[in-house]
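A single protein chain has been removed from this complex, and every other one stays in its place.
Right after this comes chain A.
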Amino acid sequence: MAALKVVRSGSRLLNGFQSLLNNPRKVTCGVAATVTKHPRWYCVSHLSVQERIERKRKAALSGGGQQRIEAQHRRGKLTARERVELLLDPDSFVEYDMFVEHRCSDFGMEADHNKYPGDSVVTGQGRINGRLVYVFSQDFTVFGGSLSGAHAQKICKIMDQAMMVGAPVIGLNDSGGARIQEGVESLAGYADIFLRNVMASGVIPQISLIMGPCAGGAVYSPALTDFTFMVKDTSYLFITGPDVVKSVTNEDVTQEELGGAKTHTAVSGVAHKAFENDIDALLNLREFFNFLPLSNKDSAPITECHDPSDRLVPGLDTVVPLETTKAYDMLDIIHGIADEREFFEIMPNYAKNIVVGFARMNGRTVGIVGNQPKVASGCLDINSSVKGARFVRFCDAFNIPIITFVDVPGFLPGTAQEYGGIIRHGAKLLFAFAEATVPKITVITRKAYGGAYDVMSSKHLRGDVNYAWPSAEVAVMGAKGAVQIIFRGKENQAEAEAEYVEKFANPFPAAVRGFVDDIIQPSMTRKRICRDLEVLASKKQANPWKKHANIPL
């Protein structure tokens, strides 16, 4: 506390006597009392620059002050600096712009007690497991973490540098919104960040971790980044809060229902994953970071791997049930083939009929996409197509090979889907797989029906290695439907069905045409994929020159 007071008296001196006299209750300590008796020039020479630096630093490190820090802790949240410290390797954080202050002079903001060195955000760079990363962490204890022009400028600075050196940016969001006192300057700040988010997209990985409120225009920065994670119970994302919702649409809704972690990870699909609390989130983010390359110029990282690349997975030989109508869990297959059964699933609670996430194969990061027969038979619908497409494009942008497990009965029929634009949205997934030039390995585990077969990283969309398991059925549709069309109104439907099953409900029609490269024993899958990835590591493929493609948004 004493240190804090000294700092305050120091900053006061810079503004002359006036503010000090306006604040007589603060004149308690001996030094300050002595100083008031002497002219200004004396103070400046007496207080060396070094001391002022120290005072500013101390002030910056204590953010909005002890009381606000305690309030932050009572909410179950850590401070901006505590978060950075947990996220990065010990002693690796290098802070930028600690001395930046806001420049607002309206509404009493120019007052000294309203100036905080560093303003409401902590920025800089550091290391996660030795690898470079740029970080900004919004400080809720300073003006509720609100975004001032200076705050935005600090973020922009590290983003610019991150793009130049090619390193990811992680944003830890905890902000009440715009600095209203600054008006349009704050809005300009948001836009400056948005522009950089867009420019950096596909150049460096950008990750947002929402650790408190994030409302209004502010939400668009996380929305533009590659991954948005949330902390359960303490983070919110919405365009307008419950009060405005009530006044406009007369809906009664809580913050949690409107924009909590559950809503965004299960209903809206805005967030990619939620964690229990700040510590859990930050530690998981470290783990997640290890999957990512530093930039689009770097290859996906390869870590030391103890899991033999030629390991057989006997459990996979029985994972697909004999009855084609019976469900199984695609995660059993993914866990079975991945290094150490480790799979970082992205959006595990949203559009669960498709599974996406990161794993390693012989130490090498891969993106995995799989239809999930356990949910809605693994069909493709609007949400799963969009979820899959965004993930595939991330992998393609950042040199991460894509492994696709196919068990898809087709696109989901119905008015809800058609009216919702399944044609437009389904096309996104098709587009994403088709344009991807990273190594693409596909395993058809069971059904690969109709257009959905084409979409799911088929040979026709430049799949590099496409496998079928013996249980694979590559066909236009299931036997029953097909027979009803081919033999409409004819007798002996059952016989025709059996014939169709014999002819098409197996991997041969695709294999004889070379649409699958091989039919493999499921237990060999890991071994084969690891070997293929090694071969494909030097794959070079380019799309025609274009300004950018026109994905059906």
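Operating definition for what follows: contacts are C-beta pairs under 8 Å (C-beta built on N, C-alpha and C of every residue); 3 or more make two chains touch, one makes a residue touch a chain; residues count from 1.
Here is the rule we use: contacts and distances are computed from a predicted model.
The chain not displayed here is annotated in its UniProt record as "Propionyl-CoA carboxylase alpha chain, mitochondrial", chosen from "Exosomal 3'-5' exoribonuclease complex, subunit Rrp41", "Propionyl-CoA carboxylase alpha chain, mitochondrial", "AP-3 complex subunit delta-1" or "Small ribosomal subunit protein mS39". When the whole complex is considered, the residue among A:132, A:239, A:253 or A:375 that touches the unshown chain is A:132.
Of the candidate positions A:256, A:298 or A:454, contact with the unshown chain belongs to A:298. Residue A:317 is the one among A:160, A:317 or A:454 that touches the chain missing from this view. Checked against the full complex, the candidates A:51, A:110, A:280 or A:534 give a single residue touching the omitted chain, namely A:280.
In the full complex, the hidden chain is touched by chain A at residues 73, 76-78, 82, 85-86, 90, 127, 129-132, 233-234, 275-280, 283-284, 286-288, 290, 294, 298, 301-308, 313-319, 322, 332, 335-336, 339-341, 363.
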